[in-house]
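What follows is a set of notes on a single structure, which appears directly below.
Shown here: the complex without one of its protein chains, the others still in place.
Up next, chain A:
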Amino acid sequence: MALIPRKALCETSSLLLQFRRFRGKINIQRPRKPHFERAKYIALTQPYFINPNKDKTPQELCKGFKEQRSEETENPFQRILSQELYKWLTSSRLIVFYHSNPMPAELRFKAKVSFKKKNMHLTQYGKKTVEMAVKGTPYEAVLNLFVSHNVMLFSPEPDIKTVFSISKKFPQFVLLAGVLEGKFVSRDELTAYSLIRTSNQPRPGSYKPLTASVAKSLAV
């Protein structure tokens, strides 16, 4: 019983310090900035974590770190194109490789049309597609030609003369090399073959140095 007045004395709230809480209506979408004291406590009680980059080497931190890069998956459409290219390579008797300099698309189309009229197929493939097509095949050496922009011409008949006559009109296509009846021929060899005035095209294995007598014997 005697404890009650003592308890009442100890637990009186100090009227000098009356805290203001929940004054008025709060704005939910634009909340009021907290008082400095409250903001201090909020800052102290914020969570913090160990930096995931803590024990990493500079190589691991580098953005272009190769091991971190996922292996590039094969593009199925590119695989289909490479298969198509391989079919063209194996089915044509004459293949000519050009370096293509910049030219207007209109002119490029005209070139394609001119070749198409002679039943020749002019196409452009990227190095990766060609790599997919020829890797592991006898045509692998072709990759050395694919440095810059390249264009390929496929012909079912080894009609070198027509190829040269049309190519002359389009100087942006720079002839590099060719494949004649399954054998690689250089630009000089192709030029030589084109100069031979004969309906029967020579076999690459039977190439002889072009002297006057040989030319006469071959000419019909």
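One rule holds in what follows: a contact is a pair of C-beta atoms (placed from the backbone, for glycine too) under 8 Å apart; a residue touches a chain by one contact, two chains touch by 3 or more; residues count from 1.
Here, contacts and distances are computed from a predicted model.
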Undepicted complex member, UniProt protein name, chosen from "V-type H+-transporting ATPase subunit a protein", "Protein cornichon homolog 1", "Large ribosomal subunit protein uL16m" or "Protein YIPF": "Large ribosomal subunit protein uL16m"
Option from A:Gln29, A:Thr57 or A:Ser91 whose C-beta touches the chain left out: A:Gln29
Where the unshown chain meets chain A, residue by residue: 25-26, 28-29, 31-32, 34, 38, 41-42, 44-50, 72-76, 78
